[in-house]
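Coming up: subunit A.
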Amino acid sequence: MKRLLCLLLLVACTPVLAASKPVPLPRDSVYQLPVQLTDQDGRQFAWASRRGKVQLVAMFYTSCQYICPLIVDSGKAVERQLTPAERARLGILLVSMDPKRDTPAALTSIVAKRKLDRARWTLASPSPADVREVAGVLGIRYRALADGEFNHISALVLLDANGRILARTEKMGSQPDPEFVAAVRHATAGP
Partner candidate 1 sequence: MRRLAAMLLLIPLAGLAAGAADYAQLPGGNFRTALKYEDRKGATRIAPFALMRKPVTNAEFLAFVRSQPQWRRDRVARVFAEPRYLSHWTSADALGAKALPQQPVVQVSWFAAQAYCEAQNARLPSWDEWEYAAAADETRRDARRDPAWRERILRWYSHPSNQALARTGLQAPNAYGVQDLHGLVWEWTEDFSSLLVAGDNRNQGDADNAKFCGAGALSMDDRDNYAVLMRVAMLSSLNAEDTTANMGFRCAKDLK
Partner candidate 2 sequence: MKHASRYLALVLATTVLTLSACRGDDKPATTTASTDSGGSRKGDFGPPQGKPVDAILTSPPHVPPATGRTAPAKVIVTLDVIEKEMEISEGVSYTFWTFGGTVPGSFIRVRQGDTVEFHLRNMPESKMPHNIDLHGVTGPGGGAASSFTAPGHSSRFTFKALNAGLYVYHCATAPVGMHIANGMYGLILIEPPEGLPPVDKEYYVMQGDFYTTGKYREKGLQPFDMEKAIDEHPTYVLFNGKEGSLTGDSALTAHVGDNVRLYVGNGGPNLVSSFHVIGEIFDKVWYEGGRHYQENVQTTLIPSGGAAMMEFHLEVPGSYVLVDHSIFRAFNKGALAILKADGPENKAIYSGKEVDYVYLGNRAQPNMAAVATAAKSAHAGELTVAEQIAAGKDLFNGTCATCHQPNGEGMPGVFPPLAKSDYIAADTKRLPSVMLHGLQGPVTVNGKDYNSIMPPMNQLTDDEVAQLATYVLNSWGNPGGHVTKEEAAAARKAKPTNASEGH
């Protein structure tokens, strides 16, 4: 009996042992940037922990009047083009460029207002000092305006499971960029 238990334990442990030997992060992965994010539930996590799943990433801020609602729409529009299986293999991350105002409460209100599926969508803020570095690896340019709004490039960035940039589009709206969608489908295609 004891031997069986030990065997069972060993079998249970093996996957953990195998996983504990990490594959090195590719040099061109955005997860090379050591950034901590705080999501809509107040949970703090390392950006690099998103590794392992294909990601759709964009930068936004909650008090945006103009285009940021369109960023959410654009993300949803891409999702609609996917099969349920592909959708399940895609994580969507919106990173705020306005961490001072985009507290977990502000982020939660957007999730609620736009009826975002928490299983797939994460809204998070970096620390203020890290915003420009995140923007740097994603190729986003932005400027804080005097009234708290931002001038910024709007883009959707597709990352592979290791954080390498596969595709990028600046075409926002409910009619997604077909080339970008094709890249997303290719990345989330099953084995």
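As a selection rule, all candidates are chains of the complex that A comes from, given by their letters.
Simple rule for what comes next: a contact is a pair of C-beta atoms (placed from the backbone, for glycine too) under 8 Å apart; a residue touches a chain by one contact, two chains touch by 3 or more; residues count from 1.
Bear in mind that the values here come from a model prediction, so they are computed numbers and not experimental data.
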Neighbour of subunit A by the touch rule, complex-wide, chosen among 1 or 2: 1
Contacting residues of subunit A [partner candidate 1, same complex]: 27-30, 32-33, 64-68, 132-133, 135-137, 139-147, 149-154, 170, 172
